[in-house]
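With one protein chain held back, the other chains of the complex are shown just where they sit.
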Amino acid sequence: MKKETIIGMGVVLLGFLAVSFSFGAEPIKVGIIDTYTGPATAYTFDVLDGFKMAVNKVNAMEGGLGKKIEFLTRDEKFKPDIGLAMAKELVLRENVDILMGTINSATALAVSDFAKKEKTPFFVTFSKSDKITGEQGHRYVFQITENTLMAGRAAAFALAKKPFVKYWIAGDDYEYGHAIADGVWNQLKKLKPVVQLLGKSWWKVGETDFTPYITAILAAKPDFIIVATGGSGMVNFQKAAKATGLAQKVPFYQHTAIELSTLEPQGLDAPEGVYGTANYLFYYPDTPENKAFVQEFRNTYNRYPKIGALYGYVTGVLVEKGFAKAGKVDKEKFINAVQGMVIDSPVGKLELRACDHQLMLPMFFGVTKKVPQYPFLIASDIVTIPPKDYMPACEEIKTLRK
Amino acid sequence: MATLNIRGKESWLVPILFILLLVFPLVLTRFYTYLLALIFVSGLAAMSLNLVLGYGGIYQFHHAVFYGVGAYGAALTITKLGYSPWIGFLVGPLLAAFISLVMGAICVRLSKLYFGMLQISLGSLVWAIVYRWYSFTGGDDGIHGVSMPDLIGSTTGSYYFTLLVTAACLIAMYLIVKSPFGSALQGIRDNPVRSEAVGVNVKLHQLVALVIAGFFAGVAGVLFIVVDNSAFPDMLFWTLSLEILIMCLLGGWLTFLGPMLGAAMMVALRTFASTFTEYWTLIQGIILMLVIIFLPEGVLGYVNAKFKQLGNLASGGKA
Amino acid sequence: MLRIEGIQKSFGGFMAVNGANLGVQKGEIVAVIGPNGAGKTTLFNLITGIIKPDGGRVIFKEEEITGLPAYRICKKGMSRSFQVVNIFSRLTVFENVQIAVLSRHGKTFNLFTPSRKLLIEETSDILQSVGLTDKGRSVSGSLSHGDQKALEIAIALGGHPELLILDEPTAGLSPEETIRCIDLIKRLSADLGLTILFCEHDMELVFAIANRIMVMVRGKSIIQGLPADVRCNREVQDAYLGESESGVCLA
Partner (left out) sequence: MEFLSSICPPEILCQILVGLSRMTILFIVASGLTLILGVLRIPNIAHGSLYMIGAFVAFSVSKWFGGGTTGFWMAVVLAPFAVALLSLVVERGIFAHLYEREHLMLLLLTFSFALILGDLVKVVWGGEYRTVQLPGSFKGPIPVESLPIPIYNIFLVIIGPFVALGLWFFTNKTKIGKISRAAAVDREMVGAVGINVSWVFAIVFVIGCFLAGMGGALVSPIVNITLGMDHTLIMEAFLIVIMGGLGNVWGALLGALIFGLTQSLGILIWPQFGIVFPYAAAVTVLLFRPTGLLKSTW
């Protein structure tokens, strides 16, 4: 082996040694791993901005502990191996007290496993995997968003009251799509045994041309379609539904179809009459809390808050209140303080359930509609489904975790 | 030819480097220990590719398949079949070698770009299967929390395990490169027609090389499980394959240790660039572009050439 | 030792070799001559299995080897050099020859013994015989053209052949190098008792060393015989000189 090679490698190693002497930080440090590149940003930017809004408020008025909250972001670019490495970097090098993120379920689950090992609280802000607080849940992980099981059950709850019998299931062929579809269907069959499934179609994630699938579905003549798409698939499918006229022929449901993230980019081109569920709508409920939140968000960022803003904001509040209640920057004390905590939010009081660390959010069910006051569609005929109606019971979680 | 020679006067540096690496966890923080382990994993994957790319001249475009199969083979053996991790560690590389044998047997009749294209198509099929076989592979969520034996469960433990396995693999690969098989392989790289004419069964040698490379890539996949306790379908996606190719190229694909250096550069760059900018792929792309334009033989290749030029290498000559 | 019967090969409708016949006896030096594009190199490629014939037979040591892959034909004791330098350009001169020697000893699947310990003497001997001993450590791609041509032959010798096939061994060489090359071929034949089949443009060289000569024109072998017979053959004169000047003996 050549001398210079070895010397070179030695220099690299010494370099590592030199930079590794870092210092502990005074403020509360939150490390955020999320996807800030690609389609997912339609959701993740709002999480970050909502979180920032909460944190800035705390920092401006010296939060309960008298410490500032500092945060570091890492763009994992939807790659779980990189996301995991980044989480490790944040904990091992930056010594963050709290981890939060990410929209990618694979990353969320991997980081959750790491958080458990490192005994560092991890707030999952957008991944909808029901494994996070379900079978793979543990003391150190919290889910601030609804999960697929919850979303599916909530939708089934509302759909069971509709007259549709012959269903078709279609969706993005990945864990999220299947989980949503299974969530709706299993619950729907339980609530309304007469329903029948005519068939299923799955397409690859990122599919842009849905017309072939839609024509196949139309040929089967179902009463209703459960469309389990996520991310960019939401808008893509709605566009195709509009172009083929599907939206007028067969009603369909998409989780988050009524949500601003899906409707705003399409402007007035979005199809009307699409059923959807969402945890947050900036115009509903029409309460002072929500109005104040929307006003503040618009003042700061000059746009309407989407669903992610609520998740980010609530996480910021929980971090601040948790540490304030714990009385010191101690991860174990923080968890003891934050689990079971009830906080105020734009959608009312929210409880971070102690038994599985799942935030109990209300779910809104509605159908898309054009209105004169906005340059995009909004939800109408909104039904609020309270969390106790669709969340799995604590006993259920216990058996899942064994 | 730019290979490295251990017989020179500098051979004493190798044990010293190894001892340095052995004591690093005692002085480094856990993060740097982890980062080094990650570099070993990526580096081993890149070096296994370079066995066929740099030494064999085979355009293996989708090498990550074997890395991923190794990881999944181990992870599934441990989590789904419930065997001991040590058995999983064996199953991973063997499965990778087997997939490599099947894919190699199909692709090896083609050469250069056509080989690469067919291989990338086949590899994409393997990826698609892993990606959608929810009930078994966990689909796009991947597999998480693969439990490790206590001995190698900690950051330091996994570091030492990774270090030792990587070192063993490097020695084995070095021996192979220096063996008659390695000579024949380099002959095939330089001139397949002539190799055939001197009695070397080119396709068979290439196939064996592919299987060996697949095996070592599988070992790298297993080490990823050891370090990160997870397996993801992204490990089999074609973009990762190109990243591994880049590691070979950055470090120097005609040198033995170049890919390891390339991996160190890529991992370090990604880790540190991403701490101050979300545009780290931009930086990655620019560096890659500059290296291709100005250092076509990679960093280590360039350094070697410079030293040769300076005439400092009289003692490091080769047999 | 080698017999070729009516071998044929066409490339996209062009008959490169169209029924060539050839016989080589043990110990002979046989030359193949013919104008440019007569199909000499193609013929050699067909014999050594680099390309597969469309028809005809190749018989080597009483065994049919038609269409066998090149590496198997090589194992049977037939080695060749190439017209255009065809070496392992990133490897050293020593390694170039060693690959051929390792291959002949069937050691190329040996994974863990260092090459540098294997078959050193035999390789060195071959390098010595072609006069490249002192260049053993040079990277072959950086050699002069003359040395590369010598290396061409050395690689072919690495296979320890009974029949050595040389495709224009002196192409591109200076007059001095050509003389060295002629000496080398003669020595190989005399000292090692090699049977040699070669093709060449240099008529002087051909008539100086060949025992027998085969003439190819437009893919066909038109005559095979002693130098003296070939020299004054009418057909050969037609092919080389054009019909107007026939009646003059070649060279």
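By letter and in written order, the chains are A, B and C; residue numbering begins at 1 in each of them.
The rule we apply is simple: contacts are C-beta pairs under 8 Å (C-beta built on N, C-alpha and C of every residue); 3 or more make two chains touch, one makes a residue touch a chain.
Values in this document were obtained by computation on a predicted structure and should not be read as measured data.
> By the document's own contact criterion, which visible chains does the hidden chain reach in the full complex?
A, B
> Of the residues A:Pro27, A:Pro251 or A:Pro265, I need the one that contacts the missing chain.
Touches the omitted chain: A:Pro265.
> Looking beyond the chains shown, say which of B:Leu22, B:Leu90 or B:Leu242 touches the absent one.
Of all options in B:Leu22, B:Leu90 or B:Leu242, contact with the hidden chain holds for B:Leu242.
> Among A:Thr102, A:Thr120, A:Gln187 or A:Asn236, single out the residue that touches the unshown chain.
A:Asn236
> Considering the whole complex, not just the chains shown, which residues of subunit B touch the missing one?
Against the missing chain, subunit B presents residues 53, 59, 106, 109-110, 112-114, 117-118, 120-122, 124-125, 128, 132, 238-239, 242, 245-246, 249, 279, 281-282, 284-286, 288-289, 292-293, 296.
> By the contact definition given up top, give the residues of subunit A that touch the hidden chain.
36-39, 41-42, 45, 78, 173, 199-204, 206, 208-209, 211-216, 218-219, 232, 235-236, 239-240, 243-246, 249, 265-267, 269
We adopt the following convention: only the chains that are shown with their structure count from here on.
> Draw the chains as dots and join the ones that touch; what shape do you get: line, ring, star, complete or other?
line
> How many Å are there between the centre of subunit A and the centre of subunit C, using C-alpha atoms for each centre?
Averaging C-alpha atoms per chain gives centres 73 Å apart.
> Taking each chain's centre as the mean of its CA atoms, how far is subunit B from subunit C in angstrom?
41
> Specify, in ascending order, the residues of subunit A that touch 2 or more different other chains.
Answer for subunit A, listing residues that touch two or more other chains: there are none.
> Hey, which residues of subunit A end up touching subunit B in the complex?
For subunit A paired with subunit B, touching residues are 1-10, 12-13, 16-17, 20, 22, 36-37, 72-75, 77, 79-82, 84-86, 88-89, 92-93, 105-106, 109-110, 112-114, 116, 129, 131, 136, 173-175, 178, 205.
> So in the complex, which bits of subunit B are touching subunit A?
4-6, 8, 10-11, 13-14, 16-17, 20-21, 24, 27-32, 34-36, 38, 131-132, 134, 138-142, 144-145, 155, 224, 228-230, 232-235, 255-257, 261, 264, 268, 270-271, 274-275, 278, 280-281, 300, 303-304, 307, 313, 316
> Using the touch definition up top, name the residues of subunit C that touch subunit B in the complex.
48-50, 69-72, 74-75, 79-80, 82, 86-92, 94-96, 98-100, 102-104, 107-116, 118, 137, 139, 155-156, 158-159
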